[in-house]
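Only one protein chain is missing from this complex, and each of the others stays in its spot.
For reference, chains read A and B in written order, and residue numbers begin at 1 within each chain.
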Amino acid sequence: MPVGVTEISQSVYSLHMIIFWICVVIAVIVFGVMFWSIFHHRKSKGVKPASFHESTTVEIIWTVIPLLILVGMAVPATATLRQMYDTSDAEVDIQITGYQWKWRYQYLNEEIDFFSNLTTPKEQIENQAEKTDTYLLEVDNPLVLPVGKKVRFLLTSNDVIHSWWIPDFAVKKDAIPGFINEAWTKIDKPGTYRGQCAELCGKDHGFMPIVVVAMNDDDYAAWVAQQQTAKQAKAASAEKEWTLAELMTKGEQVYNTACAACHQANGMGIPGAFPALKGSPMATQDKAGHINIVLNGKAGTAMAAYGSQFDAVDLAAVITYERNAWGNDTGEIVTPQDIKQIQGQ
Amino acid sequence: MSTAHAHPDHDDHAQSYYVPAQSHWPIVAASGLFLLMFGMGNMMNNPDGAAKWLTLAGLLVIIWMFFGWFSAVARESMEGLYDEQMDRSFRWGMGWFIFSEVMFFAAFFGTLFYVRQFAVPWLAGEGSNAMTNELLWPGFMAEWPLMTTPDTDKFPGPEQIINPWHLPLINTVLLVASSVTLTWAHHALQKDKRAAVKGWLALTLVLGVCFLIIQAEEYIEAYTELGLTLASGIYGGTFFILTGFHGLHVTMGSIILLVMLIRIMKGHFDAKHHFGFEAAAWYWHFVDVVWLGLFLFVYVF
């Protein structure tokens, strides 16, 4: 277990070590007596068995002593737990939403909002390329946090239960659809910290890592400012005229981060579980239905409502891509303006 | 530890025990259950398929099995094969079966208490859930019965709920009365007044059936007039699962009582030996007690 970089993670670590050593000591005593008996009271040594079989005194002793040991463990544990539960007076509030299979981070005070996806290439997973050191623990957009400030996490989920876990912070909290769970941390040291989703959430549960980059105040402020500019640039790009080729390039990127996990990179889906897009009536004919399902999802399935996850450019691009890739070749363009118009209704 | 020593001598404590010989009924039961479950699974996943015939077949096999198995037991009992010990085994068996039923209902009552005490208030921001309400369900307020759900598009709440002091009250009276008449039937049986047994038992059965009719009436009203359905949020869910399983138990209980009535008419049971009848009565009283819990916590409070 990592000692970690927060006060809490350090108390958890020492708690872990204390209990561990208590258990080791008890084990040594208990197994000691047992192996001593095994060696010295063997039948092959010709011993005669004793006949005692009861003693209220020792029974009481070995009920009370463990009880006292347990009380001794419970006291520090209670203190640490109380501290973990105190989410008051946070300086930064971040809403974290689990999606199958990625995380969304919304900075409530700064209005920053982005998704964080696994970036490990498929070739590495399928053993066709050398695995790097951060294999499966790398993302496109890490969560950026300031050092030395109390940060409050507001955890929830868009579909099934996920669990947000960074071992170095000793923060692990379930993200439950329809409810918000609170957790907090205060990081001591700048650095990059990695964790994983810790609750089985379906097919790609093993492929939704969490990366946190902790920065000192100045760097953090710069990062926030940069995010704001990027946001404006994006808004502007929705107004421009897009060509089919541009949309296809952009769409492929979006498709691979958001859609390929289920519908597969080749658009074939997984029979019985996820429908194919290649040659499907929806992706080749029913344009309105196609836009609708991407924007609003399909209730009761893994098909999420992407309308709230992506901006108009990305949505337009990915739909255009799906209608033209893998030989679907409809030649149709769906523009960001189309999307905005539909969303405006 | 037992330091037991066995003495093979046949002293007065030694008794013999009836061990039934081989029987084909259990395997019939297991196959019937399988057909039923497999059929129902297919039916639910694919409502238009032919699986309803599978389900029906399973149901028929099970009915046939109950008939055959219990006839065999009744026959053995009439032949005097069962001694006191066997009788006690049946009693323990039935008693613990009812305990398992209690725990089954406990799961649903537990659910009811949980959503009322915790889930719904939390969604409305109580406890440490202020942010749940603020970010996810702004404007949602806790109330019980829950008329406005957090997500009214997906689960439109009920428009109205059932007034406890109409049909449910009548049903309460009916069921309590049926417990009383059943007890009288039992007393009559113990005194060997068979005509009275028949009368009271028949009356109990009539009360039970009336209960079921009213319950059906209530469900129809709920669906057609009140907008109270399975899908109307957690109130509808808890309401129907509790009253539904209870109703199913009343149905089963009525069938059992009917069988008892038929057996009485055929001259089964005597003043001392009538555990079949008693077991039916235990079951009926248990169902009655569950209803009282329902009446209080589902309808009134």
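As a convention for this text, a residue touches a chain if its C-beta (ideal position, glycine included) is under 8 Å from a C-beta of that chain, and two chains touch if they have at least 3 such contacts.
In this section, contacts and distances are computed from a predicted model.
Participant: Between "ABC transporter permease", "Cytochrome c oxidase subunit 1", "Quinol dehydrogenase ferredoxin subunit NapH" or "Phosphate-binding protein", choose the name on the UniProt record of the chain that's been left out.
Facilitator: Not shown, but named in UniProt as "Cytochrome c oxidase subunit 1".
Participant: Thinking of the whole complex, not just what is shown, which of B:125, B:150, B:168 or B:276 touches the missing chain?
Facilitator: B:150
Participant: Hey, which of B:97, B:184, B:223 or B:297 is the one touching the hidden chain?
Facilitator: Candidates B:97, B:184, B:223 or B:297; residue touching the omitted chain: B:97.
Participant: List every residue of chain A that touches the chain not included in the displayed model.
Facilitator: Those residues of chain A that touch the unshown chain are 1-2, 11-12, 15-16, 19-20, 23, 26-27, 30-31, 33-34, 37-38, 41-44, 47-55, 58-59, 62-63, 66-67, 70, 73-74, 77-78, 80-82, 84-85, 100, 124-127, 131, 133-137, 159-161, 163, 165, 167, 170-174, 176-179, 181-182, 195-207, 270-273, 300-302.
Participant: Which parts of chain B face the unshown chain closely enough to count as touching?
Facilitator: 1-11, 13-17, 19-27, 29-31, 33-34, 37-38, 40-41, 44-45, 69, 85, 88-90, 92-93, 96-97, 99-101, 103-108, 110-111, 114-115, 118-120, 122-123, 127-128, 136-137, 146, 149-151, 154-155, 229-238, 240-241
Assume only the chains that are shown with their structure count from here on.
Participant: Can you list the chain B residues touching chain A in their complex?
Facilitator: Its residues touching chain A are 122-123, 128-129, 131-132, 135-137, 150, 154.
Participant: Which stretch or stretches of chain A touch chain B in the complex?
Facilitator: Checking each residue of chain A against chain B gives 87, 95, 154, 156, 178-180, 182, 299.
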